[in-house]
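The structure's right below; bear with me while I get my questions together.
Up next, chain A:
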Amino acid sequence: MARVVLPNELARELAGGQKELEVEAENFRQLLKALDRRFPGMGDRLRDGVAVAIDGEIFQEPFLESIGEDSEVFFLPQIEAG
Partner candidate 1 sequence: MAKRHVTTTVNGEPREFLCEVDQTLLDALRDELGLTGSKEGCGSGDCGACSVMLDGRLVCSCLALAVEAEGREVETIEGMADGDRLHPLQRTFLEEAALQCGICTPGFLVAAKALLDRDPDPSETEIRYWLAGNLCRCTGYDKIVRAVQKAAVEMRAEA
Partner candidate 2 sequence: MSDSASGFKWVGTRPVRPDGLDKVTGRANFGADFTMPGMLVGRILRSPHAHARVAGIDASAALAVPGVKAVVTAEDFPEIPDGDLMVGEGPMNFRDLSCNVMARGKVLYDGHPVAAVAATSRAAAEEALDRIRVDYEVLPHVVDVLEAMEPGAPLLHENLFTEGVDPKPDRPSNVASRVEFSLGDVEAGFAEADVVVEGEYTTEAVHQGYIEPHAAVASVGEDGHCTVWCSSQGQFMVRAYCAKLLGVENSRIRVIPSEIGGGFGGKTTIYVEPVALALSRKAGRPVKIVMDRDEVFRATGPTSSTHVKVRIGATKDGRITAGDTELRYQAGAFSGSPVQLGCMTAFAPYHLDHVRAVGYDVVVNRPKCAAYRAPGAPMAAFGVESALDELAGKLGMDPLELRLANAAREGTKAAYGPRFRQIGYVETVEAALAHEHYRAALGPNQGRGVASGFWFNIGGQSSAAVHVNEDGTAVVVDPNPDIGGSRASMAIMAAEVLGIDYDRVRPIVPDTSSIPYSDMTGGSRVTFAVGMAVVEAAKQVVEELRSRAAKVWDVDVDGVVWENGEARPASSNVGEFEPLSLAALAEGSAKTGGPISGQATINARGAGPGFGTHVCDVEVDPDTGRVTVLRYTAVQDVGRAIHPSYVEGQLQGGAAQGIGWALNEEYVYSEAGTLENPGFLDYRVPVASDLPMIDTVLVEVPNPRHPYGVRGVGEVPIIPPLAAVANAIRHACGTRMNHLPASPPRLLAALDAAKLPEAAD
Partner candidate 3 sequence: MRSIQYEAPATVDEAVARLAEAGDKARPLAGGTDLIVQMRSRLISPEVIVDVKNIPELLQVSEEGGGFRVGAAVPGAVLGENEAVVAMWPGVVEAFELIGSTQIQGRASLGGNLCNGSPAADSTPAMIAAGVTCEIAGPNGRREAPVEDLVTAPGETSLGRGELVVSFFLPPRPARTGDAYLRFIPRTEMDIAVVGVGVCVTLDDGGTCTGARVGLGAVAPRPLLVPAAADALVGTRLDDGAMANLAAAASAACNPIDDKRGTKTYRIKVAGVLARRAAGIASERARSN
């Protein structure tokens, strides 16, 4: 089970304030589906314009990333270019 940390706003809006949860997923696409099943609408909200840190590495576009058994998945805003 991967440990997922949602953005504060989304946790409050769609997950009843629950910010951290355990999700069974082998990759990011499965993770989105799983989250969407649990909290309808969440998948769409997390598909575009968010970055994700998986085990500390930031992915501006995580769509294809795989997720390990004990991975920590952290949602972040995309990093602006300066």
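The candidate set was assembled so that all candidates are chains of the complex that A comes from, given by their letters.
Keep this in mind: a contact is a pair of C-beta atoms (placed from the backbone, for glycine too) under 8 Å apart; a residue touches a chain by one contact, two chains touch by 3 or more; residues count from 1.
The shown structure was predicted, so the numbers you read here are calculated from the model rather than taken from an experiment.
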Touch-positive candidate for chain A in this complex, from 1, 2 or 3: 2
Considering the complex alone, what residue numbers of chain A touch candidate 2? 5, 8-9, 12-13, 48-49, 53, 55-61, 72, 74, 76-82
